[in-house]
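Structure provided below as structure tokens; questions to follow.
Note that this complex is displayed minus one protein chain, with the remaining chains in position.
Naming follows writing order (A and B), and every chain is counted from residue 1.
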Amino acid sequence: MSHSVLVVEDEPNIVLSLQFVMKKAGFTVRIAGDGQEALNEIARDIPDLVLLDIMLPKRDGLDVCETIRANPDWSAIKIVMLSAKSREADKEKALAIGADDFIAKPFSTRELGDRVKALLGLGVSS
Amino acid sequence: MKRTGRKREWSITFFCLGLILLFPPLLTIFNNPGFIFGIPATYFLLFCLWGGMILVIALGAKRQRNSPTDFKPPKDIL
Partner (left out) sequence: MSGGLVISVSFMYLGLIFAIAYYGDIRAEQGRSLTKNPYIYTLSIAVFCTSWTFYGSVGRAATSGLGFLPIYLGPTLMFMVWSVVLVKIIRICKVNRITSIADFISSRFGKSSTLGGLVTIIAVIGTMPYISLQLKSIATSFTILVNAPGEPSMWSSNGEGIFAMDTTFMVALTLAMFSILFGTRHIDASEHHEGLVAAIAFESVVKLFAFLAVGIFVTYGINDGFVDLFSKAQARTDLDFVFNIGNDTGYSQWMTMTILSMAAIICLPRQFYITAVENADEGHLRKAVWLFPLYLLIINLFVLPIAVGGKMTFAGTSADADMFVLTVPIFHDQGALALFVFIGGLSAASSMVIVAAIALSTMVCNNIVMPILLRMHWTGGEERRDLSGLLLLIRRASIVVILFLGYGYFRIASESHSLVTIGLVSFSAAAQFAPAIFIGIFWKGASRNGALVGLLLGFLIWVYTLLLPSFAQSGWLPISFIENGPYGIAFLKPYALFGLEGLDRLTHALLWSMFFNIGGFIVISLRSQQGAMERIQGTLFVDVFLHTEEQKESGSRYWSGSATITDLQELVGRFVGDRRAAQAFHRFAQENNIQLNKTTIADSALLDHAETLLAGAIGSATARVMIGSVVKGEIVGLDDVYQILDETSQVIEYSRQLETKSKELEDTTKQLQTANERLKELDELKDDLLSTISHELRTPLTSIRAFSEILSDNPEVLEEERKRFLGVIIKESQRLTRLIDQILDLAKMEAGRMDWSMGKVELVEAVEQALAAMDGLVKEKNVELTLTIPSGVPPVMADRDQLVQVVINLVSNAIKFCKHPGGKVEVSAVIRENDVMVSVSDNGAGILPENQNRIFEKFHQTNQISDQMPRGTGLGLAICREIITFFGGKIWVKTAKEKGACFLFTVPFALPEIKTTAMSAE
């Protein structure tokens, strides 16, 4: 059974690209456009991994991340933060509140794919 | 007086040096029955050491040229 990935991102074009890359890698992809929607999606069906943008309408990515980590049922979810804020402090903050990885925008789709696979314990294809 | 520079450290160093010289076992070096210039050696050496110590104090207490003014207590205390 393929892994499921939840893409949380409000920029439609970026969603489009992420969707393509994840599908291509063989994951089931769901999409959420803001923080609240993301949490609703997770509650509906727990994904294996969340690609989470930080700057989101309604509830921002950090908030969503904290909420996920506060719920013991969701502890298995891997979280990869995406952000156009690339300062070291942002990265540290994201990792401190429980994100598994942090990827700065603009990102390389190849690297993103590799990192996601690594987190899900899948072999990295060349 | 402003306590800056190394004068305090020097003074403590010389104090320790003096203490060591004036206490046994180093004291026994001075304590010998001989005579120097016809004067008992112990007497002569001890007074020389003493004079040397006074010289060290005098040099240490010399006002540095750029030393800030000495502490003047508030007028009302005197």
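In this section, a residue touches a chain if its C-beta (ideal position, glycine included) is under 8 Å from a C-beta of that chain, and two chains touch if they have at least 3 such contacts.
These numbers were taken from a predicted model, which means no experiment stands behind them.
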Checklist entry - Given the contact definition stated above, which residue among A:46, A:84 or A:118 touches the chain not shown here? => result A:84
Item to check | For subunit A, residues in touch with the removed chain | outcome: 11-14, 16-18, 20-21, 24, 33, 55, 57-58, 84-87, 105-110
Item to check | Touching residues on subunit B - with respect to the absent chain | outcome: 1-3, 7-8, 11-12, 14-15, 18-19, 22-24, 27-28, 31-33, 35, 37-43, 46-47, 50-51, 53-58, 60-63, 70-78
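Just so it is clear, only the chains that are shown with their structure count from here on.
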Checklist entry - When the C-alpha atoms of subunit A and subunit B are each averaged to a single point, how far apart are the two points in Å? => result 77
